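After this line comes chain A, so read on.
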Amino acid sequence: MKFHEDLFELLPKLSLAFGPTGCEKRVLDLIKTGLDGVCDCTFDAVGNLICRLPGEKGTSYAFISGVDEVGFMITKIDDKGYLRVESTSSGDPACFLGKKMVAGGDAQLFEGVGAAKVLHTLKGNERTDAPEFERLFIDLGFEKKEELENKIEVGDFAAFKGDYFEMPHDHIVGKALECRANCAILVTLLKLASKLKKEERNDLTVIFAVKEKIGFSGAVTALHRLAPDRAVLLGFEPSCDLDEKDADRKGALLGKGPVLPLKDGRALYYDDPVFFERAKNACGSQFTQILDGSQTLSSSRAHLVLAGVPMISLRLPCHNPETPYVIVNKTDIERTLSKVWSLAVFADDDGRR
Partner candidate 1 sequence: MKILKELMLVHGVSGRESRVADKIAEMMTPYVDSITRDALGNLICYKKGSAKNAKKLMLAGHMDEIGFIVTGVDDKGYIRVSSIGGIHYVSAAYSAVRFENGLRGVIVPEGDFNNNFSSSKFVIDIGAKSKKETERRVKVGDFASTVSHVEHLSGEYWAGRPFDDRIGCAIMVRAAMEMKDCKNDAYFVFTTQEEVGCRGSKTASFAVAPDFSLAFDVTGSGDGPKASPMAVSLGKGAAIKVKDSSVICDGGFVRFLDELAKEKKIPAQLEILEGGGTDTCSMQTAGCGSRATALSVPTRYIHSNNETISKKDYDACVALTAALLERDLGKERF
Partner candidate 2 sequence: MDYMKILDELRSVPTLSGFEDRGAEDVLKLLSPYFDESRRAGVNCLLFTKKCGKENAPKILIDAHLDELGLIVTDLKDDGLLTVSSLGGMDKRTLTASVFTVHAAKDLRAVSVKKPYLITKDKKLPKYGEFWLFTGLSKTELTDAGVRVGTPVSCQRSTEKLGEGQYYGAYMDDKSCAVAGLIAVDLLRDKPLECDVVLMLSSQEESFGAGFPTGAAAVCPDEILVVDVDLGSTPETDDKDTVKMGEGPSVTVSVQTDRRLTKDLLRIAREKEIPAQTALCVKSTGTNASSSPFLLGGVPTACIGLPLKYMHTTVETLYEKDLINTGKLIAAYIEYRFGGKGGAQQ
């Protein structure tokens, strides 16, 4: 399989950029700069990046990906300059200690480590229970609170520093890949679609949405304003091979994606059978259909926007979502790109407007 070079050149930059939920601007700026001269990009009132490529093939599509990574908000700075944090979404407290961290707001970023009290002082259940966030902290190497004045304050953010590297058989490991890979796919889609004439493509809007991790609020509000005919949500699906008992999610395997779920919790995608069938056909054959997506994509509220927006979701199989070392496969990324491309250009002429 041939891989789009520019997609995989952009991806490490997106992966390593600092963009925890609530502080996504740096990542969005990176995307906006990358789309200079390609299409019209603006920030909406809540910070989503909306990219427009008008088209006349018949249907208006909104392709959506979340941008934010799992992160923390700084709740306190103690006398010795240690930072106390709380997870902004569903952060795993067992994935904190020992991880390199980056902290800051809109200005300078500082590097440090995720820390907790030392192993030997853990008592009773502390040895087997995951810690509470209240017991965790970040060490930036300062010695006094005063040293942080005008540098970091309560309400600023922290996230994993992470890393990006390749592994055998086209696997890649990187921070926040579960959403940044989808962002890279959509950037590439815009670049490719911008080369077409207006008649050759549907009317496309790509929403790089903020706050995906807290209910996809960015997507919900953007859809409310844009009211497209159809929506395609790009998300992720944890690999099922770590648990033989998971019959429902059977099929989400790295290298065999993307995954097209029939429903996502309460969002029943197949309730618009015409679109769903056409979308499936447009997707060709190389994907895995599953019954129910794991509720990692907060799409149910997006589904109910306005009078309802017909939508499907394409999910990238991955290991370790929402950690500094998410594992995905390049083949799944390429296939997802070809599917969104097909949807962007196929004639959805059921007359539903």
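Criterion: contacts are C-beta pairs under 8 Å (C-beta built on N, C-alpha and C of every residue); 3 or more make two chains touch, one makes a residue touch a chain; residues count from 1.
How were these candidates chosen? In short, all candidates are chains of the complex that A comes from, given by their letters.
Just so it is clear, the model here is predicted, and its values are computed rather than measured.
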| item | value |
| --- | --- |
| Touching candidate - 1 or 2 - for chain A as found in this complex | 2 |
| Contact footprint of candidate 2 on chain A as seen in their complex | 78, 80, 82, 84, 90-92, 94-98, 100, 112-121, 127-131, 135, 137, 139-143, 163, 165, 167-169, 171, 173, 238-239, 241-243, 294, 296, 319-325, 327 |
